[in-house]
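Taking it in order: structure first as structure tokens, then the write-up.
Just one protein chain is left out here, and the rest sit where they should.
Coming up: chain A.
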Amino acid sequence: MSSKDIVLGRVRRALAGAPADTTPYEQAIARAYVREHGRRTTEQTVDLLAEHLADYRAHVHRTDAAGLAGLIARLLTDRGARRVLVPAGLPPQWPAAVDATRVEDRPDATHDDLDSVDSVVTGCALAIAETGTIVLDAGPAQGRRRITLVPDHHVCVIRAPGQVVASLPQALERLVPTRPLTWISGPSATSDIELQRVEGVHGPRRLDVVLLDDAG
């Protein structure tokens, strides 16, 4: 008998005697919780996102299409970045004003190659206002998961309000579960020592979030 059969057999014996329940799953669970907490205008939802991102010590910036290239260039210069990673599908105008050497996201690059990169610029799949969360799904302008992990500085551009949802239930509706998903809420952090929060352990120690106005 395989271990699978053993475990499944134990489960069935443990559950034996319970009345058969054939309610379809969609109806089996009372979901009386809300789809969104409170009511906000689109503008207020974006403000809430900015506020919650900042609560977790992400650096939040707002700009429009005309100001974006200059802002990205300034964020990289301020950080002293010499090598900047750009994933496939990043709109060419975003890093247009960057002086630093651009490095592409290549599949054959080693982790050490990545470790020599100072900053990475990406887009995202969506952002959640209530929790201050950015979600990456390895889609266009986002690249492989490791490129937003190994470099010490991540600049992430969110089109707002287009990519901003209010709540977690609204975010899950929009995501494709089978894509590799990375949820980011502020820079990496630990509270393991006397519960004192320290930003920056293994992931990027600085997270710059750019809210790019895409209204109208």
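We take it that contacts are C-beta pairs under 8 Å (C-beta built on N, C-alpha and C of every residue); 3 or more make two chains touch, one makes a residue touch a chain; residues count from 1.
Here is the rule we use: contacts and distances are computed from a predicted model.
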item	value
Chain not displayed: protein name in its UniProt record ("1-acyl-sn-glycerol-3-phosphate acyltransferases", "Sugar ABC transporter permease", "Iron-sulfur cluster-binding protein" or "Aldehyde ferredoxin oxidoreductase family protein")	"Iron-sulfur cluster-binding protein"
Residues belonging to chain A that touch the chain removed from view	2-4, 6-15, 18, 21, 25, 28-34, 37, 52, 55-56, 107, 111-112, 115, 128, 130-133, 138, 144-146, 149-150, 168-169, 172-173, 175, 177-196, 198, 200-204
